[in-house]
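Of the protein chains in this complex, all but one are displayed in their positions.
Order of writing sets the labels: A and B. Residues in every chain begin at 1.
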């Protein structure tokens, strides 16, 4: 019983990280039809920006405060990276979806290599605030506190994004743009500006995901973003390509399945079970998964 | 005028193409044959090409490098069947290359099979895998297909790194048991034989792709690439055409994996990495997608540049630059990735397309 509770909480915590990684991807895909392969690089950029910031601040400052500042810096860096990538690389290839993917693939390869060149390939340990290192006892289970933090951040983000989509002008334009970009343009609305904003937003969310994932892993390393990206892909596909709530449900399902398999089957089976889950979903309900954009 | 788009042109209505006059067949086949003869003759060339190749052309270092470059050319050619010919953006092709390589090595080294049987297992297993994985992944199209294939390729990486039952060797990779391989392919001094093996693989792959492209299936693939909806209207079962492309590409990729294992004496987990699966795409686009020579040139140059750039950064040519810049430029993938982005923008037909344009310009200004 307490084991199951532990697995549920760790699974949901992991799912929260997957949601953070996948939501920006799903938003960008939904609106623009762009598969942003550089999303992993955005996460890496955020993780390293945070790590450098925490390192640069005097070590007498509380770790929690340093992490908070680091998150803010990472959000700014992520936004900037997202905006620059959209304006410089994506925009000139408007409507050439394959080329857009290729460019972001090139960018992801080059940026991982650049990070390796600058910081080396070895992982660096990141400082974790003491409150996130602790556990709480619930019903006899000792639950790691940090998972609750990830969960809270993910739920806040989900709520925030849903509210943005439902109640703001930007959200209205995004929802309309997901349906029919051309018609939004033909109503006198600058869709391209919305693209840039959404890419910036995606970059910020990715950076946040990068920071929290490095907290989860305890280290930063150049390949972290790329491996998280693959799970994000799986989540986006299972979640129905571009639907935010679908993405959230898929993210938590994937996190749970992974932890359950790791515990009840064998350690390490979790990663594989996620791919099997993907295969199963594809086999069982393919029609609902056809991407809106070919 | 616009109605013709939907009506197939009658054969008798087709005008002979204006433009480059048709050359007689023997002339068309001449350049590739000459190139093949030159390549086959390289192991007899004791010349040094400083800067270009390590040591003499027929020295073991150069032979091994060239052999690997040829294998990569074949990898790219096999991937081009899927991406360039059929228009399927697959991020999972590395899965089949790795499967060919690992199945061979494991069959020989862990299960002590004789080489011919191991070869059958490797090729059969890879083809079967392609049918299953392709069959599932093709249930989604476009961008989702790309994401799904990447996920499947990643599963291979996870399995290989976990080293189940000690058969894959984990991060270290797995060596091919020397005594099971013909002695002619083993040892430093036999590098030329491995080179010829790689060359043979490229020739076989080239001829197979040529035959495929000219066949009915090849035309169906081209139709699917140009316009999937229309291909369906013309009566092609596009699902089957795409699956066929994946399976043929996987077979050739698996064969490449087998040759790779023989040339390098074992299997390395690098073949399952996301980086390698993306590199295949880079190779094909660099060289020119949808063209035999483009893929070959792209694969060959990619590996060559990768290997030589590592050498260059080790030799300290970047030392004059500020540290950070030198560190970044010392990463071959940084240069290749950036170069790739530039090619996508400015030479969408790849290097061979660009070269072709320049040549035509020079010939007929």
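The criterion applied here is as follows: contacts are C-beta pairs under 8 Å (C-beta built on N, C-alpha and C of every residue); 3 or more make two chains touch, one makes a residue touch a chain.
Criterion: contacts and distances are computed from a predicted model.
Taking the options "Septum site-determining protein MinD", "Electron transfer flavoprotein subunit alpha", "ABC transporter ATP-binding protein" or "Cytochrome c oxidase subunit 3" in turn, only "ABC transporter ATP-binding protein" matches the UniProt protein name of the chain that is not displayed. Summary of contacts with the chain left out: across A:191, A:204, A:220 or A:234, the touching residue is A:191. Only one residue in the set A:60, A:182 or A:267 touches the chain that does not appear here, and it is A:182. Touching the omitted chain from subunit A are residues 169, 172-173, 175-176, 179-180, 182-192.
Going forward, only the chains that are shown with their structure count from here on.
Centres computed as Cα averages put subunit A at a distance of 32 Å from subunit B. Residues 89, 136-137, 139-144, 146-148, 150-152, 154-155, 158-159, 162, 228, 274-275, 278-279, 281-282, 285, 324, 327-334, 336-338, 340-341, 344-345, 348 of subunit B are the ones that touch subunit A when the two sit in their complex. Of all the residues in subunit A, the ones that touch subunit B in their complex are 29, 33, 35, 89, 92-93, 97-99, 101-103, 105-114, 116-118, 226-227, 230, 233-234, 236-237, 241, 268, 271-272, 275, 278-279, 282-283, 286, 289-291, 293-294.
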